[in-house]
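Have a look at the structure below, then the notes.
Omission of a single protein chain aside, the complex is shown with its protein chains in their original locations.
Showing chain A:
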Amino acid sequence: MATTVPDAVTGPVFALLIISKAGSLIYHRTFPTTTPGTSAGSLTGQSQAQTVGTLGLPGTSTLTTNDYLVLAGTFHGVHAITRSLTPKLPVTSSSGTAPSGRNWTYPDPTVPPSGIESLESSFFRLTVFQTLSGTKFLLFTDPSMPNTDVLMKGIYERYADYVCKNPFWQMEMPIRIEAWDRSLGQWLTRR
């Protein structure tokens, strides 16, 4: 992991990954953060020199496409595990059993258990949004980035418009759509 942080880091969005319902990586893109005014993100695979790692974090090594695939697969499993790990609080026998007849209850019974939604380190925050249809959006930002849920909603709207409505995009398959890349870049780098 990184040992130094440049003082002049700007552009707090580092990367976006999209994982299909089945757990495969269907989109990944980094947003280099070296200097203000650089182009709106670069597509992985372009032969473009970068002064930071492909996750956008200073001092990190460049991740290959295969690294991203492994990362997505790992995260898919971790997401399922963290949902299973939702605490089950015992219901004491004196108060009887829960309505469903179980002898335990979730910390907040009104909310169904979900997988991991946020992960934070000194260098980045990962915000996870899983749609009701099962697709997972992973947004890596600077830890101080506010309102990542608003960012995420904008990403989802653009996904619905530019990806799902493109008749030549096959569901669960990698996304290679220029209009989506352009729109996403504008949305995530205009700050």
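Assume a contact is a pair of C-beta atoms (placed from the backbone, for glycine too) under 8 Å apart; a residue touches a chain by one contact, two chains touch by 3 or more; residues count from 1.
Heads up, the rule we're going with is that contacts and distances are computed from a predicted model.
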Protein name as given in UniProt for the chain not displayed, "Bardet-Biedl syndrome 7 protein homolog", "Trafficking protein particle complex subunit BET3", "Light-independent protochlorophyllide reductase subunit B" or "Probable electron transfer flavoprotein subunit alpha": "Trafficking protein particle complex subunit BET3"
Option from A:Ile81, A:Cys164 or A:Ala179 whose C-beta touches the chain left out: A:Cys164
Absent chain, residues of chain A that touch it: 21, 88, 102-104, 112, 131-135, 153, 156-157, 159-161, 164-165, 171
